[in-house]
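All protein chains but one are shown at their positions in the complex.
For clarity, chains are labelled A, B and C in written order, and residue numbers in each chain start from 1.
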Amino acid sequence: MKALVYGGPGQKSWTDVPDPKILQPTDAIVRVDTTTICGTDLHILKGDVPAVEAGRILGHEGVGTVTQVGSSVTALKTGDRVIISCIKSCGHCANCRKGLYSHCLGDEGSSGIGWIFGHLIDGTQAEFVRVPYADNSLHLLPQGVSDDEAVMLSDILPTGFEIGVQYGAVQPGDVVAVIGAGPVGLAAMATAGLYGAATIIAIDTDRNRLDQATGFGATDAVLSGTGTWRQQVLDLTDGAGVDVAIEAVGIPETFGMALDIVRPGGRVANVGVHGKPVNLHLEDLWIRNINISMGLVNANSTPMLLKLVAQKKIPAERFATHHFPLEKIMDAYDTFSHAAETKALKVVLNR
Amino acid sequence: MKALVYGGPGQKSWTDVPDPKILQPTDAIVRVDTTTICGTDLHILKGDVPAVEAGRILGHEGVGTVTQVGSSVTALKTGDRVIISCIKSCGHCANCRKGLYSHCLGDEGSSGIGWIFGHLIDGTQAEFVRVPYADNSLHLLPQGVSDDEAVMLSDILPTGFEIGVQYGAVQPGDVVAVIGAGPVGLAAMATAGLYGAATIIAIDTDRNRLDQATGFGATDAVLSGTGTWRQQVLDLTDGAGVDVAIEAVGIPETFGMALDIVRPGGRVANVGVHGKPVNLHLEDLWIRNINISMGLVNANSTPMLLKLVAQKKIPAERFATHHFPLEKIMDAYDTFSHAAETKALKVVLNR
Amino acid sequence: MKALVYGGPGQKSWTDVPDPKILQPTDAIVRVDTTTICGTDLHILKGDVPAVEAGRILGHEGVGTVTQVGSSVTALKTGDRVIISCIKSCGHCANCRKGLYSHCLGDEGSSGIGWIFGHLIDGTQAEFVRVPYADNSLHLLPQGVSDDEAVMLSDILPTGFEIGVQYGAVQPGDVVAVIGAGPVGLAAMATAGLYGAATIIAIDTDRNRLDQATGFGATDAVLSGTGTWRQQVLDLTDGAGVDVAIEAVGIPETFGMALDIVRPGGRVANVGVHGKPVNLHLEDLWIRNINISMGLVNANSTPMLLKLVAQKKIPAERFATHHFPLEKIMDAYDTFSHAAETKALKVVLNR
Partner (left out) sequence: MKALVYGGPGQKSWTDVPDPKILQPTDAIVRVDTTTICGTDLHILKGDVPAVEAGRILGHEGVGTVTQVGSSVTALKTGDRVIISCIKSCGHCANCRKGLYSHCLGDEGSSGIGWIFGHLIDGTQAEFVRVPYADNSLHLLPQGVSDDEAVMLSDILPTGFEIGVQYGAVQPGDVVAVIGAGPVGLAAMATAGLYGAATIIAIDTDRNRLDQATGFGATDAVLSGTGTWRQQVLDLTDGAGVDVAIEAVGIPETFGMALDIVRPGGRVANVGVHGKPVNLHLEDLWIRNINISMGLVNANSTPMLLKLVAQKKIPAERFATHHFPLEKIMDAYDTFSHAAETKALKVVLNR
């Protein structure tokens, strides 16, 4: 089959590789009908994720059709249309039993991390993919949900919801600020209403992204990088700050911005993938009763989010700004890696 | 009356001052029968808390007897024996209604902070003290609870419990590490069992304090400042780290230690009062699903803790290592500020 | 002044009574600008609530203007426009500190119950009313909220939200059924979305009320009293039953209906005021992991709901189907007590 293979820092190719095979009774093989590219894939290509070895097929998002199941798979059969979760879950380790699939201790990947596709095992940017723990890691796709909608449930929608909205403990009536209006930030905005957020403030340096944000649920938009951005945010509160600040960029400046606008007793939910340490002003913060959360998605909310997507209560399709056939994935990477110019949110690849 | 008056950095005196008077209908005047000294008082004396002005009477902990009540005080009367909470609460602002007394917005102190005694208004290291919002800020003391026990409920027991144990979300079966076996760290150890902690690890650089820790509920003790301390802690877990790490010192090193021993999905509860920023390694932590909390005590658990102290289920009296008459408070400060040599935990002053 | 005075079972009159006076430093006097009638008032008039004595002014809902405040009232002043909460809260008893205002132990009413207006003290169906614990029991009304909207926040909106939606522990994606599409049932429907309910099923025997329900957030409507109603409800779920069933009628049949449609692991939230015991089939239910809640509103969500009403996110005004001047309150009672014919939801009385 063909697949997008990582060749070391800066190198990738759409090339022939052997078809995947069932290795464990709990595996399934899925034909990839739709996949997409994540910011993390770009990080890997820069060489920022050393655990990814040359020869690895990239990608951790996808929608497909089951072509084969292992002997102990009971919830799925050949021909089923499925969402591939970016997180594998063995279903019986101590972490999986607590819902902490992000740190699944199951054998596959052997690393105590739930994200293995395109990382520790071959991923979804290929014609076929082997899916470990298929009963837990695949979700049956109901009629009426398109591939474009469904592929947003592999990663970005559960990430924005779980790590932004749930870890941020959004409550009815809250003022929520989301710093960074990229795909995951928009996913947080699109799901903050599930806990009754009253005001959802999008904050970004890019006016185009702010304009898009209202389509994903933002009630207000603040252009950052200006001298008044903080005051503009405070003016949208009672003056004391936002209840929840969601960081969805991943750099020290934006993390600091989150802490600068959160009220005493409020929560900062970090969703961004960081590459550097940040300076935490505990000498000011210790007395402010702030909570700071962070983490990799567990993807345990995917079945619930799928239900809402099926009811058209989450604008999942709106993330898909660009489309390519799967074999044009090299062009798709090009478009996605120049998002500022192409205004790409998610670049979708269809079989 | 006599009181311990702050005279600017490095200066204090036990001196004559005017008696306090009822200023608001919600006030009470309390005769101080027992008070104590907090590490924060030492910080103030160093000049580290600029909000404290020269002339301020210090102290935010105390047990006493009501001598006068304002016209709208209904829960108390002259002669009642009471605990003075270190936190005032107006009872009707938005924060008080949520239980966030630490950030009470009521008029007294006018600063959005619940800690005002010995900070923004005159404190408890005096013969008498004016207590604003008396119905909410004083707790009736039942028969059978000594002053020595009761004064630990003004601040240290609720601080260790709320900011350490509750913010740390201790759950039955958890492994909890407490870094720093001073009064507040010991208070966290003494109350971690209220949520079923299975293993309570005391960590300190001082062998004497570790020895004391077992009397407060620690099941294990690890001497830090050694090359193997971290491995010793991990050996007391399943190898993945502690469920909850409580920081009760307030310096960058100990905050870093907490992050070094917490498991994926675990919680770090900062109780220490910090004077410097810390370097937060978000580039490693973002993926670990760690939660970091911090804050000033709300003291909303005081009535519950008082019940347990009355039942002798919390060893409150054990904190009182040294006693002085109130008029010898200058000597008491001397003993408390040399805790390493005097082995003082709490220095108690009785009328 | 004039007031609606209860004269014993079956008797009421709009008559002259003395003006209310400040009795405690925590009191305020409020001129009633808008009030309304509750189903409970009809129960009282039937003689079903023996605690209400002849001579009592009825009514526990209202919006008005402060005309006088006691000496310790700090959050309000003469001229302030306020919502009168149906629940008084002293702010310092053990129950108020836990947010359980419904069982406030404060002196006023002396009965351990938070609902005292038109019950244990004189109520709001009058030109003026004395409000105890004014700082806690009145809510400042912002510009842009009409009296018609605001008066729904005295009782029905917090009751539907707290006792239906919050006690029912509605979660994102849930299927919620509300049995009874009267004012409080509609209030539950109007607020179930604050916790992300995916499907909100209105169930009633009255087709007119079902038609109205969609304007309050219901996604589906089922006419009960038919042989197929239960199957219709189950067809809107995965077949196992609803996640949350909210009972908003108050008779044994409807309580039984709630238990008949709830899934294993689901919740039944009773909001209805019952006059008879019900038969609970514990022989079937014990194994089903059902939770049953019930209670009087605490009205601690009122400030949050007010914010959402101000943002026009809750259709509060839509409850006000009929209007009368205050002095025509006898006619208003007539209209409200024949709701089936008049199609009245809430009958609003304006000064």
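In this text, a residue touches a chain if its C-beta (ideal position, glycine included) is under 8 Å from a C-beta of that chain, and two chains touch if they have at least 3 such contacts.
This one's a predicted model, so the numbers in the text were calculated from it and none came from an experiment.
Student: For the chain that's not shown, point to the residue among A:G39, A:G275 or A:P303 touching it.
Tutor: A:P303
Student: Can you tell me which of C:R56, C:H103 or C:H322 touches the chain that was removed from the display?
Tutor: With C:R56, C:H103 or C:H322 as choices, the missing chain is touched by C:H103.
Student: Name, in rising order, the residues on subunit C that touch the hidden chain in the full complex.
Tutor: 94-95, 98, 100, 102-103, 112-113, 167, 238, 240, 250, 255, 264-265, 270, 272-283, 285-296
Student: Where does subunit A touch the missing chain, residue by residue?
Tutor: Within subunit A, the residues touching the omitted chain are 24-26, 70-72, 74-75, 90-94, 96-97, 99, 106-107, 135-136, 300, 303.
Student: What is the set of subunit B residues that contact the non-displayed chain in the whole complex?
Tutor: Contacting residues on subunit B, toward the hidden partner: 172-173, 193-196, 198-199, 301, 304-305, 307-308, 311, 313.
FYI, only the chains that are shown with their structure count from here on.
Student: Just give me the whole-number Å value for how far the CA centre of subunit A lies from that of subunit B.
Tutor: So the centroids are 41 Å from each other.
Student: Where in subunit C do residues touch two or more other chains at once?
Tutor: Answer for subunit C, listing residues that touch two or more other chains: there are none.
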